[in-house]
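Just one protein chain is left out here, and the rest sit where they should.
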Amino acid sequence: MGRSISGKKLVTIAILVSLTVGLFGFPADGDETLALGSTTLHPVMNEFKIAYERENPEFILSITGGGSGQGINSVSMGTADIGMTSREVRDIELEAERSLESHVIGQDGLAVVVGSNAGVTAMTLEQVRSIFLGDIRNWNEVGGNDAQIFVNTREAGSGTFDAFDRIVMGGADVRFDNEVNSNGGMKGAVTGNPNAIGYLGFNFIDDEVNAVDIIVDGEGVSPTKENVMNETYPLYRDLILVTKGEPKGAVKEFIEWTRSPAAQAIVDETGYIPLT
Amino acid sequence: MTDNIIDINGLNLWYGDNQALVDVSMPVMKNKITALIGPSGCGKSTLLRCINRMNDIIEGCRVEGEIMFHDRNIYSPETDVMGLRKKIGMIFQKPNPFPMSIYENVTYGPKVHGVNSREALDSIVEECIRSSALWDEVQDRLGASAMSLSGGQQQRLCIARALSVSPEVILMDEPTSALDPIATSKIEDLAQELKRDYTVVIVTHNMQQASRISDYTGFMYMGKLIECGKTEEIFENPQEELTERYITGRFG
Partner (left out) sequence: MSDKGYDEPRLKPLRILGRTVHHDDAVKYALLAVASVASVIVLAIIGFILANSIPAIEAIGLREFFTGDIWRPTRGHFGASTVITGTLLVTLGAIVFALPLGLGAAIFISELAPKKYREPLKLLSEIFSGIPSVVYGFFGLVVVVPFLLNNVPGATQGQSWLAGSILLGIMALPTIISVSEDAISSVPRSYREASLAMGATRWQTTSRVVVPAAISGISAATILGIGRAIGETMAVMMVTGNAPIFPEPLSNLMSPIRTITATLAIEMNEVPVGSTHFHALFLLALILFLVVLLVNSLSRLVMRRMKEKFNPTKQPKKRSVRYLDAMAILAKVFTGVRYVVILGIVWIIADLWFSPSAAIAITAAALALMLSSRFLSANNMQRLAHSGLTLVMAVVLALLVIIVGDIVIKGIPALSVEFITDYPARGGRDGGIYPAIVGTLKLVFGTVLIAVPLGVISGIYLADYAKDTRYTRIIRASIDNLAGTPSVVFGLFGLAAFVIYFDFGFSLLAGWLTLAFLVMPVIIRTTEEAVKRVPSELKEASLALGASKWETITKVVLPAAFPGVITGSIISIGRAAGETAPIMFTAVVAYQTRMGGGITDPVMALPYHLYYLATNIPDAYDQQYGTALVLLLLVLAIYASATVLRHHYNKKLNW
């Protein structure tokens, strides 16, 4: 049994070594600021990160998703430093944590997107509402092809959904076929199904998705930043950074910077609407 | 003048509700071989295991009575059982060396009892393996696995292992029943040698073996010690009828 004993010893030693290395072999690199929540804000926050970290090398920003609801909740629980949301903090969330503070950094438009087989390029808000209510089930009822509509919506805490809910649904319940929890997920669902309908922040629109015009007073209005700014396009919401209590230290400096002209220029360049 | 190294007085044992030993009393003579014989289930192994309190590990086992060793009852509550087992060693029916090297098998006991120096251990190993007539066969492969030995060699290794803690008494529970005749006779010769320095108590279902090697014999039947005394007398002139019937093979 001589060989096998040293085999056992080897295994034990290997395990112990890996344990030690695993636990202690990756020393801390420095304090991170964690921004968590709405994926709507990701494109601008990514650009913020690049610009701000260049000027402030000690500052490390980590950005992750989860949706507006999770962003607010994490800040509440103290597991994130900055909550990114594309809606206002709700009363019930304030009840859980009274000290939540909101800092608006800009606005974003919200587009209704459809699949490749919908056959529709413009709709009224009424029509969109009926589809999401479940009253209209087929694209041919709104001038499109003969196909059953595949309705996608966002999770209940989503800021993007919040705007859609306020402006389009008027608070009525959505009848949906699929629920996703990020802008990316919504985009994937809509591009993956030719008869889909959904809604996305402007920044997630590219050649792969078909954003429809919204017909207002008989005229189709395209989902563009300019149309939001000149108030012809009705779907938009605030972009907000939430903190627990007043922001302090590095987070405070960062948030103040986001209102600065330099930062607002980035907001503008990345396709969002800057604060006026 | 031989004296009693062990005195069993009025020993009773129950497994649960089942009484396996009934009022057993017998002496064990120092530096002699005492054999326990009797048909299957008569309680001889049970009695043997009482002497080093190995029955303690069986759930539901209850003992009354006393076994005197060095003027103390080993069943009294203050007994240091581990120390007792150091003084009274045991060889089992099926050879059971540890799955370690030959060397490590023999040093296990001493190490447990506090011997750490390499020289002391080496000398214990050689001394004990010589005493169990195994040295010539294994001296150049002490690092080999004990499992690589034959059955008879393993049993002798177990004897060496038992000797390693310097016992006074060696208990053997049917030590040759799993071995071939040649290995058996080697063990029997070994037992004769060992009694010079140790006291041996051997349980055997083989009457011829008992009459061959033992000095004293105890015959048991259904938990009772029927008769015990010098081996020649038991075999040639048994006092009890039961003993005589067993020895003449009328029942087994």
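So that you can tell them apart, the chains are marked A and B in the order they are listed, and the count of residues begins at 1 in each.
Throughout what follows, a residue touches a chain if its C-beta (ideal position, glycine included) is under 8 Å from a C-beta of that chain, and two chains touch if they have at least 3 such contacts.
On a predicted model such as this, the values are computed, not experimentally measured, just so you know.
K.L.:
Using the touch definition from the top, which of A:101, A:141, A:155 or A:268 touches the missing chain?
P.N.:
A:155
K.L.:
Of the residues listed, A:123, A:136 or A:180, which one is in contact with the missing chain?
P.N.:
Looking across A:123, A:136 or A:180, the contact with the absent chain belongs to A:180.
K.L.:
State which residues belonging to subunit B touch the missing partner chain.
P.N.:
52, 54, 57, 59, 69-70, 72, 80, 82-87, 89-90, 92, 94, 96-99, 108-110, 112-115, 120, 124, 158, 161-162, 164-166
K.L.:
Need a quick check: the contact residues on subunit A for the chain that isn't drawn.
P.N.:
Within subunit A, the residues touching the omitted chain are 4-5, 8, 11, 15, 18-19, 22-23, 26-32, 34, 36, 39, 42, 46, 60-70, 72-74, 76-79, 92-93, 95-97, 147-150, 155-157, 173, 176-185, 187-189, 191-193, 195, 208.
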